[in-house]
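Here the complex is missing a single protein chain, while all its other protein chains stay put.
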Amino acid sequence: MKPLVSIIMGSTSDYPVMEAAAKFLDEYKIPFEINALSAHRTPAEVEKFARSAEERGLKVIIAAAGMAAHLPGVIASMTSLPVIGVPIKASLEGLDALLAIVQMPPGIPVATVGINASLNAGILAAQILAIQDEKLAAGMKKHKESLKKKILTANEELAKIKFTHKVG
Amino acid sequence: MKPLVSIIMGSTSDYPVMEAAAKFLDEYKIPFEINALSAHRTPAEVEKFARSAEERGLKVIIAAAGMAAHLPGVIASMTSLPVIGVPIKASLEGLDALLAIVQMPPGIPVATVGINASLNAGILAAQILAIQDEKLAAGMKKHKESLKKKILTANEELAKIKFTHKVG
Amino acid sequence: MKPLVSIIMGSTSDYPVMEAAAKFLDEYKIPFEINALSAHRTPAEVEKFARSAEERGLKVIIAAAGMAAHLPGVIASMTSLPVIGVPIKASLEGLDALLAIVQMPPGIPVATVGINASLNAGILAAQILAIQDEKLAAGMKKHKESLKKKILTANEELAKIKFTHKVG
Amino acid sequence: MKPLVSIIMGSTSDYPVMEAAAKFLDEYKIPFEINALSAHRTPAEVEKFARSAEERGLKVIIAAAGMAAHLPGVIASMTSLPVIGVPIKASLEGLDALLAIVQMPPGIPVATVGINASLNAGILAAQILAIQDEKLAAGMKKHKESLKKKILTANEELAKIKFTHKVG
Amino acid sequence: MKPLVSIIMGSTSDYPVMEAAAKFLDEYKIPFEINALSAHRTPAEVEKFARSAEERGLKVIIAAAGMAAHLPGVIASMTSLPVIGVPIKASLEGLDALLAIVQMPPGIPVATVGINASLNAGILAAQILAIQDEKLAAGMKKHKESLKKKILTANEELAKIKFTHKVG
Amino acid sequence: MKPLVSIIMGSTSDYPVMEAAAKFLDEYKIPFEINALSAHRTPAEVEKFARSAEERGLKVIIAAAGMAAHLPGVIASMTSLPVIGVPIKASLEGLDALLAIVQMPPGIPVATVGINASLNAGILAAQILAIQDEKLAAGMKKHKESLKKKILTANEELAKIKFTHKVG
Amino acid sequence: MKPLVSIIMGSTSDYPVMEAAAKFLDEYKIPFEINALSAHRTPAEVEKFARSAEERGLKVIIAAAGMAAHLPGVIASMTSLPVIGVPIKASLEGLDALLAIVQMPPGIPVATVGINASLNAGILAAQILAIQDEKLAAGMKKHKESLKKKILTANEELAKIKFTHKVG
Partner (left out) sequence: MKPLVSIIMGSTSDYPVMEAAAKFLDEYKIPFEINALSAHRTPAEVEKFARSAEERGLKVIIAAAGMAAHLPGVIASMTSLPVIGVPIKASLEGLDALLAIVQMPPGIPVATVGINASLNAGILAAQILAIQDEKLAAGMKKHKESLKKKILTANEELAKIKFTHKVG
């Protein structure tokens, strides 16, 4: 089994945030890998990873980083695969990481999701794979339905709250 | 009894913030309803809600949302009723939700209150209803008086604090 | 003819921004007045205005201010009528005025619209009046339809743009 | 010829920014369409567009919006196709649009690029299509090479600048 | 004994922050008063306070407020006495209160100190009084000396820290 | 004639902003001086100025600076006279200068006015002097009256604007 | 043994943040000193320190400060030695200190590192010394290698995490 998606993060301390992406990919049976690589501490390894990504069969890369978050952009500069960037909140409420990832110069996009939004990174990776995989596309539609159910349950809980002038 | 005000929120986790709006409406005997609806997870339900709001007899809608808070604006795009938006603090100190609610394009206003300011949303809804309801208008004036009393009590507490050179 | 809506601004220099609100009210035949009043330069006049607003028959107040924008909040503290606040961009991209208007303390709401969004203030005032005025409510629905037409026209313009691989 | 990519924007005034995306897709022979649709002014049309996108054969959607930019998120809530969001700078330096697009709640990702970064949106769309299209993948690699050439030319220009103590 | 300085705050919840100002005035034997007044909840009382301040013998007013902090500016609009504004941190890290106090329009200054900086407000009040009170001026100089001593003590503590290559 | 107020700025390029302070002092017959001094370029001169300010008869210092604006705080650290800080807008909309002036540590206040608000700095200096100068105090009251007149004139201009449904 | 690097901070409360710089210098056998000095509370001592730094044999100064952080800039204005500035997070997430240190006017640079980034300040000081010290330069290269090892260890930890569809 070859991984289609690669989740990269700068250190194990980012794993609790990134776990949601891994769980989502696992639930939808998308083979993936997880690695720790740092744009600043292991630049050579990052380059090796990025340059070989396509021929290793990877289709999408999810890269998470905090502060002056260079990892997603650096990888994007070395591969033509779509790179999803996850800004990690480590300082300044995560605004530094968001800007350092999303404000890429013309020519090198990073598909940025919200601060600490690793679940959304996983879903986006699946959506990208699903455009050529009908079964996965069907799974994505089911997932959308499941989001609805949570709201319906929430509504039931709200219905139990009692006020004199509350209707319904 | 038909509700005049509808309180909408994205999930039950917003209820502790939104309770103050419900309590205020209840205290002033304004019939209201509370529902969970998400612009992103239940778009069809949101549309159904917004398009039927007026004929169901609703007069004002209070919509709360956090992060990229689309719920108030989406509802406002589908009804001519006044929509009050409550930015919920979920990330970036609530600044993302505030901007995503208040900065609506020309043509579709959302009456935005402060971050997590659900009490003010409830009061604003009552003020809007009060322009055609003399009894409620009188109630609103009494409420304004009650705000004053809290300050007078506060003043009494401050008067008890002793310093050598404090006067009064 | 008694005005139902009052547009207040700190100086005539705000008029070019606020004109859109006046034009909208005029188009929908809502009697209104326009005045210059400053929370800081004419506090006594502001108070006289706010305290007499209701008995003069006003139903909604639109107050515009820039920088440390106190006018909407000060008026809201002296009347139970709904007050719509318009942050005027005069410094810091208008962020100072936005925060100084929207972040009101519990008890005194200001229905805030976007930075320089005077058209939306006019529409919101009309929506509030329309909850008890069927003819105006019908007008508001027509206005919503008119917004749609602008987009359709836009779409026709875009259809004329030619690219080799553009479809439609 | 059926479009694979759809470029959506709120008004023709966004077209000068979005042209770079169209040109890129055209250059790489990717069939696309351009439409004006507004989350707030034509919500029904947006819904119709989003719900039929997949069966019409679209693979990627590029949605641009400014201020309280809801269009990308609203579309993303109604389709499982990957949605690329382009924040348009219209106020607050574009920060409001960026946050209103990128900070999506869990479950509904939008692949956000930088403020006004429509070229990057076009490239990202092509990268996503390229994961199943070897010819396009080869094109993307050539594009990366072309970026390099601009820098080499820049370097030649810098080499012409003369200072007494400048080397090379 | 008539107070020379008046400390005003919106509620008793601000007292823990404002205590440092009171303590400083007390230590330097400056007669002062403390009151709770709210620009929004007790506007009439604020006006009465501000308009009578000068004839009651007050020389400086310290006004503290959070969020859309109007109290300092409202008082400054009704008196010619110098008004010192203290932004209280209640939301958005206190940035809303800072901007709502410092960004006053031309004509009505508020002497703003840092977020929650009530000690500095007390010192500034004393410095203003000291320009006509030689004894107090001497006290202010001594206070400046005392700040130095704290640093010297700090230095002694740092001297005790041992490292192999630390000198001194 | 000895100056009572000293206006300090970092370079002549700040003079166009600071002229309003000078004009106000001149109008109210307050003897003043203007100097260029830089916390960073002429630290020794700044120190000499600050340490001799009191014995030279100065009562208030107005210090203007942009960017990492240290001048007001550095002067405040060397004198017990009240120091008014004027943040000059030179980058980041003036936010850097505002924070670098207003956020002084405990013990050393700077009485900060708004960004580029040199008129308010002049008025604040006069208000401080007026607490011991009855004639100047009377002048300050007259100035407050004059602010009112501008608004009345504005109101007359607004009264001339005609709309079908405008009242008054 | 004469110190080559001087670590300056405003109070002992900054020491826990600054300890990492001291430890790094100690580990690489660079003689250093630590002192508490405040731009605002001990301006004369700061001046004496800065003016004598070079002749005392110091080569690099590390200065840490929070809020309206003047210490690094004030020292830089009095010496030609390179000054490294460390913004300490004390309010506004440290943004005030960052801007007050990095945004120096033309002519007086401060080599600024990230918020609370004292380890990086220590490394930068060592890098500066290493350009004339081959042994230290070799040490810096080894340090870079050690950063890599942490990532490799992190990778091993990530490899232990098991998912059904995780590869490797």
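Worth a mention:
The chains carry the letters A, B, C, D, E, F and G, assigned in the order they are written, with residues numbered from 1 in each.
Definition applied: a residue touches a chain if its C-beta (ideal position, glycine included) is under 8 Å from a C-beta of that chain, and two chains touch if they have at least 3 such contacts.
Since the model is a prediction, treat every value here as computed from it, not as a measurement.
The chain not displayed here makes contact, within the full complex, with A, D, F, G.
Annotation: of A:S38, A:S80 or A:N155, A:S38 touches the absent chain (contact as defined above).
The missing chain, though absent from the display, is touched by one residue of G:M18, G:A39, G:A68 or G:I128; that residue is G:I128. Listed residues A:V5, A:I62 or A:M78: the one in touch with the omitted chain is A:M78. Chain D residues in contact with the hidden partner, per the touch definition given at the top, are 93-95, 114-116, 147-148, 150-152, 154-155, 157-158, 161, 163-168. Taking the complete complex into account, residues 1-3, 10-12, 15, 22-23, 25-26, 29-38, 40-42, 45, 67-68, 91-93 of chain F touch the chain not shown. The missing chain lies against chain G, touching residues 20, 54, 59-60, 80-82, 84, 98, 102-104, 106-115, 117, 119-121, 123-124, 127-132, 137, 140-141, 143-144, 147.
FYI, only the chains that are shown with their structure count from here on.
Residue-number overlap of contact pairs with B-C passes half for only one option from B-D, E-F or E-G: E-F.
At the chain F-chain G interface, residue numbers used by both copies make up over half of all numbers present, so the two copies contact each other through mostly the same positions.
Per-chain CA centroids place chain D at a distance of 47 Å from chain F. One simple way to say how far apart two chains are is to compare their mean CA positions; for chain A and chain B this gives 34 Å. Within chain B, the positions touching two or more other chains are listed as 10, 38, 40-41, 67-68, 91-93, 95, 102-104, 107-108, 114-115, 147.
Chain contacts in this assembly follow no simple pattern; the graph is neither a line, a ring, a star nor complete.
All chain pairs that touch, listed by label, are A-B, A-D, A-G, B-C, B-D, B-E, C-D, C-E, C-F, E-F, E-G, F-G.
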